[in-house]
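Quick one: the structure is below, and I'll ask about it shortly.
For this depiction, one protein chain was excluded, whereas all remaining protein chains were kept in their positions.
Presenting chain A:
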């Protein structure tokens, strides 16, 4: 069947999420995570980076220091978000709709020298 909405297993997409620049400390010291998200949200829309942020904070991040990752429902200043090796600002920022196989990298800026 071409229609995948049948059955009780809802369609999902799988993406890789990476943390560098020290952010991995907030995520169990793992740099790379494979994240599975529903292909469609309950309102029929596709999951976006905003949705991913919420998902990461609620389900993946065990560290209490949420403020080192998000501020005012967005990534905190000093973190770059990269969508398939490009600055997310080239791709629509938090409204970018995630695709199967996407690679999302969160980079904290370093300041040492």
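Note that in this section contacts are C-beta pairs under 8 Å (C-beta built on N, C-alpha and C of every residue); 3 or more make two chains touch, one makes a residue touch a chain; residues count from 1.
Following the convention adopted for this analysis, contacts and distances are computed from a predicted model.
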Hidden chain of the complex, named as in its UniProt record, picked from "Anaphase-promoting complex subunit 2", "Adenylyltransferase and sulfurtransferase uba4", "Geranylgeranyl transferase type-2 subunit beta" or "E3 UFM1-protein ligase 1 isoform 1": "Adenylyltransferase and sulfurtransferase uba4"
Residues of chain A (touch criterion as defined above) contacting the omitted chain: 20-22, 25-26, 28, 31, 62-65, 67-68, 71, 76-80, 82, 85-87, 89-90, 105, 107-113
